[in-house]
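Input: a single structure, listed below in structure tokens.
Shown here: the complex without one of its protein chains, the others still in place.
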Amino acid sequence: MEWEVVIGLEIHAQLATNSKIFSGASTAYGAEPNTQACEVDLALPGVLPVLNKEVVKMATKFGLATGSTVAQRSVFARKNYFYPDLPKGYQISQFELPIVHNGKLEIVLDDGATKTIGITRAHLEEDAGKSLHEDFHGMTGIDLNRAGTPLLEIVSEPDIRSAKEAVAYMKKIHSLVQYLEICDGNMQEGSFRCDVNVSVRPKGQKEFGTRTETKNLNSFRFVEKAIHHEVQRQIEIIENGGEIIQQTRLYNPDTDETRSMRSKEEANDYRYFPDPDLLPVMIEESFIEQVKSEMPELPDEKKQRFMSDFGLKAYDADVLTASRELANYFEATVAAVAGEAKLCANWVQGEVIGALNREGMEISQAQVSPALLAGLIKRIQDNTVSQKIAKQVFEAMWNGEGDADAVIESKGLKQVTDIGLIEQVIDEIIANNPGQLEQYRSGKDKLFGFFVGQVMKQTQGKANPAQVNELLRKKLSS
Amino acid sequence: MMDKTLAELAQGLKNKEFSSVEVTQAHLDRIKSNDGNYNSFITVCEAEALAQAQAADAVLAKREAPVLCGVPIAHKDIFCTEGVKTTCGSKMLDNFISPYDATVVKNFKQAGVVTLGKTNMDEFAMGSSNETSFYGGVKNPWDVKKVPGGSSGGSAACVAAGLAPAATGTDTGGSIRQPAALCGITGLKPTYGRVSRYGMIAFASSLDQAGPMTRNAEDAALMLNTMAGFDPKDSTSVDREVPDYTADLNNDLSGLKIGLPKEFFGEGLDAQTEKAVQDAIVVYEKMGAKIVDISLPNSKLSVPVYYVVAPAECSSNLSRFDGVRYGHRCENPQDLEDLYKRSRGEGFGSEVKRRIMIGAYALSAGYYDAYYLKAQKLRHLIADDFKHAFSQVDVIMGPTAPSTAFGIGEKSNDPISMYLSDIYTIAVNLAGIPGMSIPAGFSNGMPVGLQIIGNYFEEARLLNVAHRFQQETDWHMRRPQ
Partner (left out) sequence: MSLEKSDVEKIAHLARLSLSEDDIPVYAENLSNILQLVEQMDQVNTDDVTPMAHPLDAVQRLRADEVTEANQREKFQSIAPQVENGLYLVPKVIE
């Protein structure tokens, strides 16, 4: 049987505020345990929450960037359950009336086609603390520094049909929240994580299959692997005559498996109700206009501009706008070169991204700055070096050996454009290879490449390839 | 200097007739010698009170001091007081030394007011008789075989017995007004949002409101001047100017329109209580007020609505008491669930457990619409009744409670009959409007309270109406023997 996979994502993006969503405690990462948990975060008797304005602004930005409706009125609700990292015994979240709903996002698939993924809603809520399971005499330690950190939970429609699409969607959201500067996107620190809802159904069937939710995936790779694993598991169960149980699962990256969380029989009776300590959040049109005026250029807008202003192809523009930093790097390079956008695009996509991938670095860690890269591209432009030699220069620059001119100078890589010198080398080679010359002249055209190779070898690749071609053709046929 | 009102004490301190240390010591001594009869205090803060009194005397000696500087009062043990045990009447918090001050407590400290101690109360403010306190019931100073009312029973009793000139209380369904009535003192529940709830241990967040419990309306005005005000730490606190509540106390009442809801004078009202209330109305008529018969048709449902809304909110509010970060923790928990269940099972008394369970049930899957949502809708109708009434009248009057204080143990095994003792006060909390109770006579030797209800933020008018009555009558001057 052919199976269709149905996936929906719930992404938790930690909002990059200074203070918590309902208290004035710091949200800085990595502090000593419980030193950033104030009386409100600890849920001391009598304390009350007050909403952080920045959080509302950030959610509004996200709503505007995804063509969503920013709710004029949204309400905080309590989600009641007992857990030691949840000091109040309830999480303040949004239930019936989220701040953002009904949006969409376009993703680009491998074949260059685009697909629109619906965004059901994005709501504000508070993060929980952390349970540390290292041994404290067989007990668990609770650190509440993270308790009360603002989260935007972004819920997609079940529009996703493969692990690849899921990752493309997640990457797009990841890039978007960083563009908007509402989340630092740091997945290792848990600032950006994802729950995946997966079900399968026979191709052509309308109804959805029973879904499972795999929680707390904090890398693109884990999302892809967890989906693959879960899809396989579900298909096997159904094909063996079993039934899928709706449940919450955990992915173990070490074994590349998902497993069921210990089931809590009443786990779903969260007894949601409007939080009486908080009032309805009203967002006025003027507030939205204000946020709109402060919005940065969005990835899709930037992509369109790169295509129209720089003549880039859709695919290239897509790659270069994948992150705000990369796009900035590219634009800075073009500005420093003052033109040659396509050449710049090739170099950023080829050598720069290649080197970053090789070393596992982020664009912010690039060892060659846009100014340095521009220096090199200018030397390609003015024929000081060929494209091929330029790659050698780039490697040297990456290794900290100085700017393009210094590397070219110290390594003697300057392109030979002296016609007399090239002619001299050609004459020598023709004289030393009479057999090949005769064969070429008797019609074996392919040997032209042999002569080019010899010249380049002799000049250590520094001869201007166009000049070599032209002179060789003349001399060989004379 | 005993048995003086707050206003008289403040004046005496200004005139250097006595010092704050003297007044404070005199009250501490009386608490020590007499509170054994009433059990109105859970904690007496002798050392802290004397230190605060000394500091107040220094301020009084030097410069112009705040009006209430140096006056001692008592706080209901629901308000967090830094460095002092704050129990909320519960075993759950028997070991809880609060690391911070409630905003109300802070306001009084800043005004130089001395804290004598923390008063007894029904556990987590859930009760109408003070019998649910982990620290034992409070006895009514008018008859120690009778209850003082609740939940602010300790505050009411200590003021009635002259152990403190005034006290703070909180009112979720009548917890200031009903004990004020049963103990023969003056109590005011302000408009929801008028006084900060920060640091006041929450029972039902959308109903709780703090207010003063005093000998007379003038003192209540002085207390409210210090208590009321916007608090940026409480999202439900109202950012609205606080008037001087003493300014309008003597306003003339001629032409005042008093509404008498027929629902407050029906079945279940004790005849002598009704007579005392009617006599009080006559006093107002003599002062030129006009009586208007009105109806609050949905108020009969206020008790059922309250017993959904309040338990629902409390079931969630009390989840934080889990034995992890503070408060009672059971011995040798076997696992996490055991830690939760036994810490909470041992820490909470039976009335608290009842309400938590009712609330959890009303919010649970499949019942939410029938209970919680239904109650929130009826709450709207109840509030609309008042809105309609206040388009016709200036204040509403009636009895505070259906009878005078009942015997200790009389209703403690019958939750429903206990709940009905708040039948006239609950609707006011559901609507969020202000309400007062003032002494209006006696029935079989026990005090009767007259309830005065006003429109939103009309505390000044209530205090004016109460004060003028107290100029014409002396019920508020009577003291238990």
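When the chains are written out, they are named A and B in that same order, and each has its own residue count from 1.
Simple rule for what comes next: a contact is a pair of C-beta atoms (placed from the backbone, for glycine too) under 8 Å apart; a residue touches a chain by one contact, two chains touch by 3 or more.
Given the structure is predicted, the values throughout are model-derived calculations rather than measurements.
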{"item": "Identified contact with the non-displayed chain, of A:Phe82, A:Phe95, A:Phe208 or A:Phe448", "value": "A:Phe82"}
{"item": "Touching the absent chain when the full complex is considered, from B:Pro165, B:Gly193, B:Gly211 or B:Gly441", "value": "B:Gly193"}
{"item": "Among A:Thr69, A:Thr114 or A:Thr140, the residue in touch with the chain that has been omitted", "value": "A:Thr140"}
{"item": "Contacting the left-out chain in the complete assembly, out of B:Phe96, B:Tyr198, B:Tyr424 or B:Trp475", "value": "B:Phe96"}
{"item": "Residue ranges of subunit B at the interface with the undisplayed chain", "value": "95-97, 99, 191-193, 206-207, 232, 235-236, 238-239, 298, 301, 303-305, 307-308, 315, 319, 322-327, 329, 333-342, 344-346, 348, 350, 353-354, 356-358, 360-362, 364, 371, 373-381, 383, 415-416, 419, 430-433, 456"}
{"item": "For subunit A, residues in touch with the removed chain", "value": "17-19, 23-26, 32-39, 42, 44, 50-56, 75-76, 82, 84, 131-133, 136, 138-144, 250, 261-262, 266, 269, 271, 274, 276, 278-282"}
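Definition applied: only the chains that are shown with their structure count from here on.
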{"item": "Distance between the centres, which are taken as Cα means, of subunit B and subunit A, whole angstrom", "value": "57"}
{"item": "Subunit A residues within the subunit B interface of the complex", "value": "39, 42-51, 78, 80, 82, 84, 87-90, 142, 268-269, 271-273, 276-279"}
{"item": "Residues of subunit B defined as touching subunit A within the complex", "value": "79-80, 86, 88, 93, 96, 98-100, 102, 197-202, 204-206, 232-236, 312-313, 315-316, 319-322, 324-326, 336, 340, 360, 363-365, 368, 372"}
